[in-house]
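Below: one structure, written as structure tokens.
Moving on, here comes chain A:
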Amino acid sequence: MNPGKILLVEDNPDDVTLTMRALKSHNITNDVVVAQDGVQALDYLFGKQGRSPADDLPAVVLLDLKLPKLNGMEVLQRIRSEERTKLLPVVILTSSDEERDVIDGYSLGANSYVRKPVDFVEFTKAAQQLGLYWLLMNRAPPSPRGP
Partner candidate 1 sequence: MAIRDWPIKRKLTAILLLISGLVLLLTSAAFVTYEVVTFRQTIRSQLATRSRILAANSTAALAFANEADAREILGALKYDPHMVAAALYDRNGRILATYPAAPSADLIPAAPQPDGYRFEGGRLVGFTPVAQGENQRLGTLYIASDTKAVSDALRLSGVIAIVVLAIAMLAAYALAAALQGRISAPILALAETATAASTRQDYSLRAPKFGEDELGALTDSFNQMLGRIEEQKQELQQHATRLEQRVAERTKELERRALELQAANSELDAFAYSVSHDLRAPLRSIDGFSQVLLEDYAAQLDQAGRDSLQRVRAASQRMATLIDDLLKLARVTRTEMRTERVDLSGMAREIVLDIQRTSPDRQVEFAIAPGLEAQGDSRLLRVVLDNLLRNGWKYTGKQPQPRVEFTAVDENGDRVFVVKDNGAGFDMKYADKLFGVFQRLHSSAEFEGTGVGLATVRRIINRHGGRIWAEGIVDQGATFYFTL
Partner candidate 2 sequence: MALMSSLLLVQGESPRTSEYQLKAVFLFNFVQFVDWPPSAPQDSQPPPPLLIGILGDDPFGTFLDETVRGERLGARSIQVRRYRRIADIEACNILFISRSESERVPEILSAVKNRPVLTVSDGDEFASQGGIIQFFTDKNRIRIRINLDAAEAANLTISSKLLRVAEVVRTPKR
């Protein structure tokens, strides 16, 4: 089994650090690719002009909603609209539990919606469960290019 990468779309460096720490502390060793805004995330997935995208799709995208340039919803919309990424598991991981966001997220095809707890202990638990679930337990969709 070749566990895939995690694409963490998160603009807040504190949150990046804490999320990485939480994942590592639970021996989730998969590569974590960090995109600091929506544009970076899409560049990673679809490639910048003249540069081909990453060969392998991540196993899961952890997507924050409030992002500079393109926000999380727009990124999600783009992911779902592309043939290559339309089945890609996307977990919204954000501060808000606004009903509007939850509904919009699921409507645009998010696979899960997790609110980041303030309590870091809780947050670490959540990160661990997310990693375990999406990287180990969940059966990923077949890679569109894969053999």
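Inclusion criterion for the candidates: all candidates are chains of the complex that A comes from, given by their letters.
Methods note: a residue touches a chain if its C-beta (ideal position, glycine included) is under 8 Å from a C-beta of that chain, and two chains touch if they have at least 3 such contacts; residues count from 1.
Values in this document were obtained by computation on a predicted structure and should not be read as measured data.
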Which of 1 or 2 touches chain A - same complex, any copy: 1
Candidate 1-facing residues of chain A, complex: 12, 14-15, 18, 21, 65-66, 94-100, 116-121, 123
